[in-house]
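A quick write-up on the structure given underneath.
Heads up, one of the protein chains got dropped from this complex, but the rest are sitting where they should.
The first chain written gets the first letter, and so on, giving A, B and C; residue counts start at 1 in each chain.
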Amino acid sequence: MLHVGVIGYGYWGPNIVRNFFSAPNCALKMVADGRAERRALINKTFPSIETVADGDEIINHPQIEAVVVATPVFTHYALAKKALLAGKHVLIEKPMTSSVAEADELIELAAQKGLTLMCDHTFLYTGAVQKMKELITTGVIGTAGYFDSTRINLGLFQPDVNVLWDLAPHDLSILTYLIEDEPVSINATGISHTRNSIENIAYMTVNYQSNFIAHFNCSWTSPVKVRQTLIAGDKKMILYNDLEPSEKVRVYDTGYVHKSDEDKKQIMVDYRTGDVYIPKLSGKEALAGVAEDFVQSVLQKRKPLSNAFLGRAVVNILEASQKSIKAQGKEIKF
Amino acid sequence: MLHVGVIGYGYWGPNIVRNFFSAPNCALKMVADGRAERRALINKTFPSIETVADGDEIINHPQIEAVVVATPVFTHYALAKKALLAGKHVLIEKPMTSSVAEADELIELAAQKGLTLMCDHTFLYTGAVQKMKELITTGVIGTAGYFDSTRINLGLFQPDVNVLWDLAPHDLSILTYLIEDEPVSINATGISHTRNSIENIAYMTVNYQSNFIAHFNCSWTSPVKVRQTLIAGDKKMILYNDLEPSEKVRVYDTGYVHKSDEDKKQIMVDYRTGDVYIPKLSGKEALAGVAEDFVQSVLQKRKPLSNAFLGRAVVNILEASQKSIKAQGKEIKF
Amino acid sequence: MLHVGVIGYGYWGPNIVRNFFSAPNCALKMVADGRAERRALINKTFPSIETVADGDEIINHPQIEAVVVATPVFTHYALAKKALLAGKHVLIEKPMTSSVAEADELIELAAQKGLTLMCDHTFLYTGAVQKMKELITTGVIGTAGYFDSTRINLGLFQPDVNVLWDLAPHDLSILTYLIEDEPVSINATGISHTRNSIENIAYMTVNYQSNFIAHFNCSWTSPVKVRQTLIAGDKKMILYNDLEPSEKVRVYDTGYVHKSDEDKKQIMVDYRTGDVYIPKLSGKEALAGVAEDFVQSVLQKRKPLSNAFLGRAVVNILEASQKSIKAQGKEIKF
Partner (left out) sequence: MLHVGVIGYGYWGPNIVRNFFSAPNCALKMVADGRAERRALINKTFPSIETVADGDEIINHPQIEAVVVATPVFTHYALAKKALLAGKHVLIEKPMTSSVAEADELIELAAQKGLTLMCDHTFLYTGAVQKMKELITTGVIGTAGYFDSTRINLGLFQPDVNVLWDLAPHDLSILTYLIEDEPVSINATGISHTRNSIENIAYMTVNYQSNFIAHFNCSWTSPVKVRQTLIAGDKKMILYNDLEPSEKVRVYDTGYVHKSDEDKKQIMVDYRTGDVYIPKLSGKEALAGVAEDFVQSVLQKRKPLSNAFLGRAVVNILEASQKSIKAQGKEIKF
């Protein structure tokens, strides 16, 4: 039985608390939030959970073994560091930190202390992403050629981070999980329609050593909501539409092959469009999978799926994207 | 009555010939194509039209007053120049030329000779684009903020031009027509999955002096066909989906406004989502509009809507995009 | 302040309790359910509500003024009658009763006692139905010509009532609310794929004195979920798709007019298809509207929108449909 405390009860907080409350081998004991009305809400819904105003009470509590950090991004590093130093296992909301340097320091600290450090990239635990991982690792789609993601809606303009830091972590975590190749550089462009110069629309290309490319289109300023990704290989192509209630993943028996090796200049391409297959997906709540993976990783001393290295890889791309936008789309190498 | 000849009877040729054949005040007299089987096809369908193998016969024919150049892009400049020098009015298929230098030379030549020079950007004559132009010029959408276009499918890999030269001219002509602002620079990235290094996937951002941005996502390698553009203003936003049979243009009463002028750093945004309006569009064939505009522009000595300056503006962006892709996404200024 | 008790805490129970709990001028005091585990659930979520096993305790409680009957259909009549005799106002879940005779008896009893009797046809309180009512009463769609509803999915086979009794009440209540005309007869057909002869697929036509027709397609055996209704007038036509997240009501400027009065036999019809308009709808939870309407109707002694006469009209059609199905689709007159 793992004794857990949660720091932060904002937008995502109720989901975290609900899932850790019912996770096997887990006892959610404390939740911290500075706002009295948020604590009152917890007391009403989960009378058995102790609420405190200050996260330090959780971090320093002798019975708490693991801490979930669900506060704004700019506070992640300090809270996680404090918790690790206090000997607690840590799960951090995405994105893991505000910089790669912070992520590296936390990773090293966790390693030194022998503690589990994990980042909550919830999407990895969805039936859709799990199915796509299976399709890729079993060779169904063949050699991956590109990843093209669109995540746009009329979204809340964030006051402190741009639209890539807000929306791209979902797709970057999926990309990093699905494609094992290492990115070598990125380009990003964007625009701010507000006076604070924080981009509300941004585009990013991630370049790879191999013949693979990833592209991201993120916006808080779209009249329509789109959450769609194409992931194509030379054998089959996947359309992942997260807004579809039950048909999120479509596998197209579509592709093209080079017919001849003789002339590099000449295009000899054979096209193929075949059946479409829409696999049945697991309907299990993704966040329940996150909670279980965190608890089991601690108890069994194993590496979680959404581990700190994956969380760091996402921050690495976000950090570079900011540099590229500010340098008018210049290629930023890793 | 304008006497017209068409050079080139390829993929688009039958549509051009059919529309010029039935355009008012127009007599389509000759069509040239080097391939005997293409000429046989014309003879069968339009027995009254004279067919010749060599376009020069049309250019030099004393009764021909105007020439339509519908050959591969790399031949546009030479044929159009020859026709202008022979005193013929010229309509060139899109993209107008392979370079801005060529376009400039043709424009100057046409001006010197007092001849009409036009580029066939067919989409400008569709009911959808005409409706959007009306919505923009009458102030319905307010101040335009962005243009975001996706044009992807499992398309024919072209052997000589990349996917931007093949697919982006449509959207670039629409952008240039709808938004009167001048672009200041572009960034483009892409990838070639073939051995000839011609990009089959490419992304492009067009930057403006004003608070406006345009983005293009073009691919020959998508399992699904998408032809969709978002054009948003601060009052209303438009979704233009060219694949919809009858509901191509959707106008969203959606937007956001800044609430306060006091603090540049602070975000004070009010969101609004309201009704959606799907206007009935003219169903007239766009290419019939092109033919009529060309004929009337010559006869009435007026500037056509899809004029050579617009054609040149499209080539200008395409030329810069190539430079940017080859320079790893570097910003190319105009 | 109205003191309310709820009898029955099944599938719909939590929604009823939650909405009456937070309805203005309403105090939800007691909930009855025979199953201990259901009562435990209430105690956990709403510790302030008293739970009892037997509905009679609520009906006979001196402080309870109004009772919500949310039990299986075959028990509605007996419980509602007992509650009315005990001087309580009554809200009954849909369908109101198992027969018209039962409905008539309850209506008469409520009238004698001066009590409010209401049936919970929740859909009438949705933003979509309210908008359609407005479009019809303000003359926007013109003279209504037909109502055509499809409500199919892979649904739970009910053991005691057929698919019409299960699914059609929603659409019948909407029809009755929107169209003030009186039906004169119905025809129904159907099939049972189970051994108990209870139809899992059924079709029903409702005929009117005027030039209006209504049709219903209900199924528990469809691989796809459809909840769609066409309501057409001679001026405009409405498509109501309840599965659309935000665009549930589409208004088509589509119609046809008779051009000439001279020859009855000759068809002279002019067609028109114009703009489409998708109104923004109220997002208020419909059941909150039901709770408020019930409470206010009792307190202000006014007739509720989803009143007992409407509830009776729905039962009237359902009862006739059963007769028609058993008589091989024979017309049943009212």
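We take it that a contact is a pair of C-beta atoms (placed from the backbone, for glycine too) under 8 Å apart; a residue touches a chain by one contact, two chains touch by 3 or more.
Please read these numbers as outputs of a predicted model, since none were measured by experiment.
Engineer: Touched by the hidden chain, which of the shown chains?
Structural biologist: For the complete complex, the undisplayed chain touches A, C.
Engineer: Tell me which residue among C:A168, C:M237 or C:I317 touches the hidden chain in the full complex.
Structural biologist: Per the contact definition at the top, the residue touching the missing chain is C:M237.
Engineer: Out of C:N15, C:T75 or C:S222, which is the one that touches the chain we can't see?
Structural biologist: Missing-chain contact among the listed residues: C:S222.
Engineer: One chain isn't shown here. Among C:P47, C:P62, C:P159 or C:P245, which residue touches it?
Structural biologist: The single option touching the absent chain is C:P159.
Engineer: What is the set of chain C residues that contact the non-displayed chain in the whole complex?
Structural biologist: Touch with the absent chain occurs at residues 145-146, 148, 150, 154, 156-159, 185, 187, 189-191, 193-196, 198, 201, 203, 205, 207, 211-213, 215, 217, 219, 221-224, 230, 232, 234, 237, 239, 252, 254, 256, 258, 264-267, 269, 271, 273, 328-331.
Engineer: In the complete complex, the non-displayed chain touches which residues of chain A?
Structural biologist: Touch with the absent chain occurs at residues 246-247, 253, 273-280.
The working rule: only the chains that are shown with their structure count from here on.
Engineer: Considering only which chains touch which, how would you classify the arrangement: line, ring, star, complete or other?
Structural biologist: line
Engineer: CA centre of chain A versus CA centre of chain B: separation in Å?
Structural biologist: 39
Engineer: Distance between chain A and chain C based on Cα centroids, please, to the nearest Å.
Structural biologist: It comes to 43 Å between the two C-alpha centres.
Engineer: I'd like to verify one number: the distance from the centre of chain B to the centre of chain C, where each centre is the average of its C-alpha atoms, in whole angstrom.
Structural biologist: Their C-alpha centroids are separated by 54 Å.
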